[in-house]
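This structure is in C-alpha cells; I'll ask about it shortly.
Note that one protein chain of the assembly has been removed; the remaining protein chains are unaltered in position.
Note that the chains take the letters A and B in the order they are written out, and that residue 1 is the start of every chain.
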Amino acid sequence: MLRIDCPFCGLRDETEFTYGGDASRTRPPLDETRAEVWNDYVYQRPNPKGLHSEYWFHQHGCRSWLKITRDMVSHEITAVAYAKDTGE
Amino acid sequence: MARFSAFELFKKGLTGHKNWPAQWRDPEPKPAYDVVIIGGGGHGLATAYYLAKNHGITNVAVLEKGWLGGGNTGRNTTIVRSNYMIEGNTEFYEHSLKLWEGLSQELNYNVMFSQRGQYNTFHTPAQRDTARRRVNTLNLNGIEAELIDAKRMAAEVPGLDYSESARFPILGAIHQKRAGTARHDAVAWGYARGADGYGVDIIQNCEVTGFIREKGAITGVRTTRGEIGAGKVGMAVAGNSSHVAAMAGLTLPIETHVLQAFVSEPLKPIFDTVISFGAAHFYISQSDKGGLVMGGDIDGYNSYAQKGGLPTMEHVFAAGVSFLPYLSRLKILRQWGGVMDMTMDGSPIICKSPIDGFYINGGWCYGGFKATPASGWCFAHTIATDTPHEASAKFTLDRFSRGLVIDERGAGPTPNAH
Partner (left out) sequence: MSTDRQKLRIGGGLVDRGKPVTFRFDGRVLKGFAGDTLASALLANGRHLVGRSFKYHRPRGIFAAGVEEPNALVELGAEDRLTPNVQATAQELYEGLQAKSQNRWPSLRFDLMAVNNLFSRFLTAGFYYKTFMWPAGAWEFYEKFIRRAAGMGKGTHLPDPDTYEHVHDHADIAVVGSGPAGLSAALTAAEAGKDVLLIEQDFELGGTLLYEAGEIAGQANADWRRQTIARINGEPKIRVLTRTTAFGYYENNILGCVERVQDHVLTPDPHVPRQRLRHVRAEKVILATGAFERPFVFGNNDLPGILLSSAAEAYVNRYAVLPGEKMVLYTNQESGYRVAASLLERGIRLAAIIDARSPVPTRHHHFAREAGIPLYPAHEVAEAKGGLHLKGLVIRKIGDGLEPRDIRLDCDTLIQSAGWAPVLHLQSQRGIKPVYHAALDSYLPGKCADGQHACAGAAAGYPTSEDAAVHGHKVARYLIGAAKTAPRLYAPKDAPPPSPAPVPLTRAKCFVDLQHDVTRSDIEQGVREGFRSPEHIKRYTTQGMAADQGKTGNINTLKILSQVQDKEQSGVGTTTFRPPYTPLTIGAVAGRSIAGELRPTRLSPFHDCHVRAGAEFITAGDWLRPWYYPGPGEDVTAAYIREAGEVRSGVGMVDVSTLGKIDIQGPDAAEFLNRVYVNGWKTLPVGKARYGLMLRDDGMVMDDGTTWRLGEHHYFMTTTTTGAGAVMRHLEYLLQIDWPELKVHLTSVSDEWGGVAIAGPRSRAVLGSSFPGVDVSTEAIPHMGVLEFDHEGLPVRICRLSFSGELAFEVYTRAGFAGNLWDLLTEGGKPHDLRLYGSEALGALRIEKGHVAGPELDGRTTADDLGLGGMQSTKKAYVGSVLKNREGLIRNDRRQLAGLKPVEGDTPLKAGMLLFEGDGITPKGHGIGHVTSVTYSPELKRHIALALLAEGRERVGTLIRAVDNGGATVIDVKVCSPHFIDPEGERLHA
C-alpha cells in the first residue's frame, strides 16, 4: 500500500486518494488547434520503468490534486507537492 | 521430438521416465534470423509457432529475458471466453476461442482447456439491457451465448447470494457455454515445444537491450548474449511494451498496471464453472488441482512491480464474499501480481509499426491469456505478409489519432478504468 505525505493533511493511505495519471504531460493551450498535439497529450504515455511523475487527488481528504514522483518498480515516493504550486 | 501419447507415457513409465527428451532445445543464438520475436511468453511463442506452421518461416528466434512463460502467461487467472461486444473484439476473440478448442490436439500437448462455461452477472435493469445487446451481438455473429435469469442461474450454480435484498442483487447473467479455463503454463510450453519442433530457436536468459538500425529500419537487436541480426523483429512483451518500444524510439498509448490474482487452498470440487460479477469486479473459477482462482480490478496506478497491495485484495474479497458467502471460511494460499499493458481504449494492438522491420503486439489489458492463440496467429500473419489479418485488422496503432477506438467499456482514454 502506498502512503502519500499530503502537504496539507500529512501521511495518508493510498485508499484516500484517486489516481490521476501521468503528470509529465502538459495540457496544450486552449487555442491549440493541431490534432496531433492533442493526440499526443491525450493518448501517448512515456510509461517509464523508473521514476514517474503523476497526479493523485486527495478525494477523501483536502480535495487537492498532488503531483508525486514515484518509482514504478519499487513504488517509492520521492516527492509530493500541491499540483497548483508546480504549474509553470 | 517425442510425440506424446498414452502409449508413450506407458512405455516411458516402464523405464522410469528416463527417456523423455527435452521439450525444447537450449540453443546458442545464431548471428541472424529471418524473424526475431522478442518475448518468450504465450504470445511470442504462439507467433513463432504459426510463423513456422502457417507461413513456412522457420529461421526464427524467440528471445526471452528470463524463463519462458514467466510473465503474464504464468500469472493470470486462466479464463478463456469470447463474449466481446464491440466490432473488432467480437470477431478476434471468437477466432481465438475456436483455436483453443483444438489446441491440445494441434500442439500434441494437453493445455487442459476446460469448456465449463462462464457466467457474466448483471445486477441492475440497465446492466441487463447492455447484457442483452451483448448476447444479441454474439448470437448474430454466430457465437453461442445466452441471457439467463437469476432463477436459472441459481439452479445451475449453488452457493451464491441470490437474495433480492442483496446490496447488488443478481438479476441474471450472460452464459457462454464454450468459455472456460486452461492450464496457463502448458500453453507456453506447448507452443514452445511445437515451435522448437519446427526448428525455431527459443533462447532464454537473453534480454534485448537495444535495436540495430540501418537507414531508419530495424535490422536486428542487441542482447545480453550479443547482437542478433533479423529480417524482421516483432515484439510481444506484455508488461514491457513501452519499455521495448522506447528503445526503438516509439511512444505507445499504453500504461502499465498491476493486476492481482489469488488462489485458495486445494479443495474437493466446490465450484464447477467460471463467474465474473458485474457489480463489483470479481471473478472466480476452480483449478483442476482444487484451488479457487480469483481476481478483480487492477490496483489502479501505474506500476511495473509484479506484486500487489492489501487494499485491492481487501476490495476484491469484500466483493467475493458478498456474492459467494461461503468463501469467507476458506483460505487464500497465494497472492501475486502481473503487470499489464493497458491501452487507452482497453483493446490490444497488433500491427506493423511506423518503423520498417518492426512489428508490435501488445496492450492486452485484461484479455491477454484468452487471446494467446489468435494473437500468435494474427501477429504471424502480419509479420509474414506485411498485411493485417482480418480478425485483427482493427487493432492498429493509428486508431487513436484517427478516432477509431474500440472502447468496450466506454471509459475513454483512462487506462485504469478499462
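By definition in this document, a residue touches a chain if its C-beta (ideal position, glycine included) is under 8 Å from a C-beta of that chain, and two chains touch if they have at least 3 such contacts.
If you're wondering where the values come from, they're calculated on a predicted model, not measured in any experiment.
Asker: Touch as defined at the start, partner being the missing chain; which of B:139, B:224 or B:387 qualifies?
Answerer: From the options B:139, B:224 or B:387, the contact with the absent chain belongs to B:139.
Asker: May I ask you to list the residues on subunit A that touch the chain which is not drawn?
Answerer: Listed in rising order, the touching residues are 1-3, 18, 20, 23, 27, 30-35, 38-39, 41-42, 55, 57, 59, 63-65, 67, 74-75, 82-84, 87.
Asker: In terms of residues, what is the contact footprint of the unshown chain on subunit B?
Answerer: Interface residues of subunit B facing the absent chain: 4-6, 8-10, 13-14, 16-18, 20-26, 66-67, 69-70, 74, 87, 90, 101-102, 104-105, 108-116, 123-126, 128-137, 139-142, 158-159, 161, 166-168, 183, 185-186, 189-190, 204, 264-270, 279-280, 286, 288-290, 305, 307, 309-310, 313-314, 317-322, 325-336, 399, 401-405, 407, 409-413.
One rule holds for everything that comes next: only the chains that are shown with their structure count from here on.
Asker: Centre to centre, by mean C-alpha position, how many angstrom separate subunit A and subunit B?
Answerer: Comparing mean C-alpha positions, subunit B is 29 Å from subunit A.
Asker: Name, in rising order, each residue of subunit A that touches subunit B in their complex.
Answerer: Residues in contact with subunit B: 1-2, 13-15, 19, 21-22, 35-36, 39, 42-49, 52, 54, 72-75.
Asker: Mind listing the subunit B positions that touch subunit A in their complex?
Answerer: Within the complex, subunit B contacts subunit A at residues 240, 242-243, 246, 251-256, 300-305, 309-311, 344, 400-401, 413-416.
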